[in-house]
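The other protein chains are all here in position, but one chain of the complex has been omitted.
The block that comes next holds chain A.
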């Protein structure tokens, strides 16, 4: 059997089926279990269903008061712990709201308190007329009817609209349970309420995209250059009312199929909108994604023009890094969809060897995609815990891991550099330029002179005393082929610290509408 037995987990036999070593054989014999309840006391990295709903999907919506109904901690924790920016001065990052449930509310109910809260919040921010409310463990257990309160308010204040998401922390094995709940709640309660102005023959919803460090804004730039109208983004940099008009799109373009396939499938079922899975990471996947969308609308030429322009601009920079990263070993340890979005393309386009993949909250299907795309020999782990991660790193000796902030600190302590997979180091990582930024960050981590110093023991190792500095290139280029070293074409990243700057205020081509859809 290809199951991988961790020494540290021999005492918990049920863990055996959660890790496999990928063989060259049929995948079906090698699929780890996934999305099962967490084993208590393991130091799993998982979050809860509340954060999956509120923090991952709800809060990236930019023009909304996000209020949690519960004690203060849930709100506090899901505030300033992510990098989902917006083009409206980051209201969703700056402000968070809590009903701050206290003991007396637990005993007597907190519906009145909640109502007060809602009124106070709208009063404090009179320009904002939209609100989302999230249930937490405490408000779920005492059985407050949040929906009823929201309806009361909407009757009293006709200019406001409130969305309620009942996804308490315990509602599922991981944050993934919350993704599911909020997807369904939104399509059930909000989609179909607003009729949008259609301005293009080609109208999409951009789904499962959370605008981490500006990913959405990068992709939006390509879509606009193709003359496509982005009706809504679910949910990064997305607008509440735009998302109520999702039913009018011609196509759902789905990025993170782990967290948002549910709403696409429902929109297909209820409104007949087709779902197209795309991938904004990596030159090849991104090019074929843009081409695929172009093909769907019959505007491949527009897609091709962008692909050609961007590839010409950025490929020499990507290749500069790829030449220097070839053969470096990487543990690809993100949350969900990046597992399969990145598994093959960091090998194909950056030359990295993926020695391990893991998912904190993915399902078996995510693992299937990830394992099918990475190299044979790679270790795949579902719901990893801290000891297993350490054991894997000691065994695999990766040059780099790509994971979350805190697990990154775990890796640092055993001298493995890390890049933040969730919030990114210096993103955005989507788009052609973004992919170069990712390669640049990986290169910087792998060839960090300081990292090399951390491997040396001054009490017993031979210390080089004739060098007072080392550059990254002194480390990366010593074994490099002459043809690469002397290449006039390849060069390092030349973009700016803030790569979104040049997108702001950009003028887009105006394509006159041909279809009848303008009449809708």
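Everything below uses one rule, namely that contacts are C-beta pairs under 8 Å (C-beta built on N, C-alpha and C of every residue); 3 or more make two chains touch, one makes a residue touch a chain; residues count from 1.
Just so we're on the same page, contacts and distances are computed from a predicted model.
Asker: Look at the options "Fe-only nitrogenase FeFe protein subunit AnfK", "Iron-enterobactin ABC transporter permease", "Peptide/nickel transport system substrate-binding protein" or "Bifunctional protein PyrR" and return the one that UniProt uses as the protein name of the missing chain.
Answerer: UniProt protein name of the non-displayed chain: "Fe-only nitrogenase FeFe protein subunit AnfK".
Asker: Touching the hidden chain in the complete assembly: which of A:410, A:445 or A:490 does that?
Answerer: Candidates A:410, A:445 or A:490; residue touching the omitted chain: A:410.
Asker: Touching the hidden chain in the complete assembly: which of A:31, A:121 or A:185 does that?
Answerer: The one listed residue touching the chain not shown is A:121.
Asker: Of the residues listed, A:31, A:48 or A:378, which one is in contact with the missing chain?
Answerer: Spelled out, the listed residue whose C-beta touches the missing chain is A:48.
Asker: Quickly run down the residues of chain A that touch the omitted chain.
Answerer: Within chain A, the residues that touch the unshown chain are 8-9, 11-12, 37-51, 67, 70-81, 90, 93-103, 105-106, 113, 116-117, 120-121, 124, 136-138, 140-142, 168-174, 386-387, 390, 405-407, 409-410, 412-415, 454-457, 461.
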